[in-house]
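One protein chain is absent from this view; the other protein chains keep their places.
Labels for the chains are A and B, by order of writing; each one numbers its residues from 1.
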Amino acid sequence: MPPLAIAVRDLTHRFVVRGGRLTVLDGLDLVVEAGGHVALMGQSGAGKSTLLALLGGLERPQEGSVVVDGHDLTGLSRDELAAFRRESVGFVFQHFGLLETLSAVENVELACTLAGVPRRSRGRRAKELLDAVGLGERAGHRPGELSGGERQRVAIARALANHPRVVLADEPTGNLDEDSTTMVVELLESLPAEHGCTLVVVTHNRALAGRAKRLLALRRGNLHEAASV
Amino acid sequence: MSWRDALALAGKGVQRRPGRAVLTVLAVALAAALLTALLTIAGTAETKVLDELAKGGPLAGIKVAAAEPDPGQIDQDNARPGPPRDLDDAALARIAALPAVSRVLPVITARVLVTAPDRTVEGQALDPFLDTIVGVDLSSAASLPLTVLAGRLPGESSVTEVAVTQGYLERLGLERTEASTVVGSEIRWGAGRFYPDGERSFVRGRWVRAQVVGVVAQEAGSGSFLVPIDQARTARAWTGSGPDGGASLELASSPYTGLFVVAEGIDNVSRVRAQITAVGYSTSAPENLIATVRRYLHVVEIVLSAVGGIGLVIAALGITNALLAAVRERRREIGVLKAIGARDRDVLRIFLVEATALGLLGGLLGTALGWLVARGVSEVVNGYLAAQGLVGVRLGIPVLVVAGGIVGSALLSLVAGTVPALRAARLPAREAVGGS
Partner (left out) sequence: MPLVAVLLAVLVAACATAGDQTTASTIPPADNTGPPVVFVAVGGGETTGVRLPDSLRQSWPQLLFTEALPRRAVLVNLSSPGATVAQALDQQVPAALELGPTLATVWLTRGDVRAGTSVAAYERDLELVVRRLQDSGARVLVATGPPSPEDAVPVGPYGAAAERVAQRTGTQFVDLSALDSELGVAGHRQAADAFMAALATDPP
């Protein structure tokens, strides 16, 4: 049995809302093998993004345990969480999350900088990553000069800058047209095989979800196996 | 993330809102300019005064007169009535040997009858008049309480040059602004000597001619004419050479009318005065005035600093405001930075660097601008001084003010940026993703 990339046990997460607390995740369990490809679906507000934030160490778990790439995130400090994100995780956002004032290559270089890539080799590494997503020619362009699909490919290149063990994508095609979606979907799908990472995708897109090896649905605070490929 | 990386990222961050960045920098620049200009001007004024004091110029001078005050010395502020004591070479040597005395400059005056051959007042030739020539060592003019209003001082050994005072202008009915019109004219004066001639007696004048080379304000002695000391000495000797020793012409027995004692700096003036009083002469000095002027300058400087400081605080609040707005706008971007691994202190560093860079830039611009403004003001002031017949000021580059302006702006901006930077640093990484 391959090692586990993600092991979540009895994860409960609540938000303070007006008039009380809202339980978003309620005793959730999730196990994903290394190199796995999981799609998370669910209605808006079901807690998909929260789960993703918890898996990526953007938020500290309140109850239960989250172990990702061997790191138990439950007791980590803010700095330790940052180190975990820097070393183990790559994020792809619906809104791309690119810095508008930086060019494509500079956005990727920034991630290299945070990942501790030496100054001399940052440029080369960033260029390689952009080449890998087919945007070597557009390296000098700023996000505003790129199409949505191109921006998302830059974001994917950036997510790979630190050789992540886990890539977490939050609605990666939510803002894309059909052609771009296809390209991004194919790119994401290739990640586990080409980069040896585990991929967790939150999406409403059935085509994208359909490419996953496992399809999970988040309902009433817990995950339900929707289908397996 | 290194400081260099933070600086690069801060620079890119500024580009997001170039207009806001420019306005923020301008606010700092204006405040720094105000502070620099004010402090440069105040500093120049004070430096000039303090230089004079430090080098023992006229402001550190003490006027010494015989112990018995005469009506001409009514302004002696520690007049000690007592038997008259002559100020002779022995007294001069004794005073010169006192500790903390930089130099002793004798003043000799002589009563003369003056004619101004080519001068008229309201169409009438100016009547000959009795006045006093004041002889001083003009090679030490810088140490004496002299201010040239027009022209120049007489040559230190000249026998044909004289500078006149405002008293002479008043006699001619001239305003101070017309001072230059007397420069170049000639006056004649005769020192009197008593001659017995059988039953009768006469006063014979020893007449000399002198060209007026300048108009001065002088406090070395009471008299309308400032001359090299040898001229006054010769005139006095002539009067004193009569068979009566000059007594008929009321020649004072003291060889020197007064001494001008320059102390080694303003701080020694009181001490030197006390010593001279102990020797037996009365003194006067403008030390109280100087202390007042220094205090006044200090107050002015404090006020100006406060004005500039308020400007800088306002500019700092502007920086805080601009950065808070930036933090609000860039919540998601900050979240993304954290998502891709930035620690709290990396984000803190980026915003602090941005604030400091804005402040530094504003400080640089503002200090340069402030210095230009100070120069402009000094041009105006110099124009005014020139019109008043006074010496202009030379504006130095006050290194401390310039360095303080730049470093201060940067530091203040750093402080101003702290709150927004802390707020940014504490933003949750969760901001990167949507949802609650």
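Please note the rule applied: a contact is a pair of C-beta atoms (placed from the backbone, for glycine too) under 8 Å apart; a residue touches a chain by one contact, two chains touch by 3 or more.
Note that the coordinates shown come from a computational prediction; the quantities given were computed from them, not determined experimentally.
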item	value
Shown chains that the omitted chain touches within the full complex	B
Per the touch definition above, residue among B:Ala125, B:Ala325 or B:Leu372 touching the missing chain	B:Ala125
Residue in contact with the excluded chain [from B:Val213, B:Ile276 or B:Leu360]	B:Val213
Residue among B:Ala142, B:Ala274 or B:Val313 that touches the chain left out of view	B:Ala142
Contact footprint on chain B, counting only the chain that is left out	41-42, 44-46, 48-49, 52, 57-59, 113, 115, 117, 125, 128, 141-142, 144-148, 150-153, 155, 157-161, 180, 183-184, 186, 188, 190, 195, 197-198, 200, 202, 204-211, 213-214, 293, 296-297, 300, 304, 307, 377-378, 381, 384-385, 388-393
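As a working rule, only the chains that are shown with their structure count from here on.
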item	value
Length of the line joining the C-alpha centres of chain A and chain B, rounded to whole Å	71
Contact set on chain B toward chain A in their complex	1, 5, 9, 12-13, 15-16, 332-333, 335-344, 346, 428-430, 432-436
Touch list for chain A against partner chain B, complex	15, 24, 47-50, 52-53, 56-59, 78-79, 81-83, 85-87, 91, 93-95, 97, 99-102, 106, 110-111, 113-115, 158-159, 161-162, 170-171
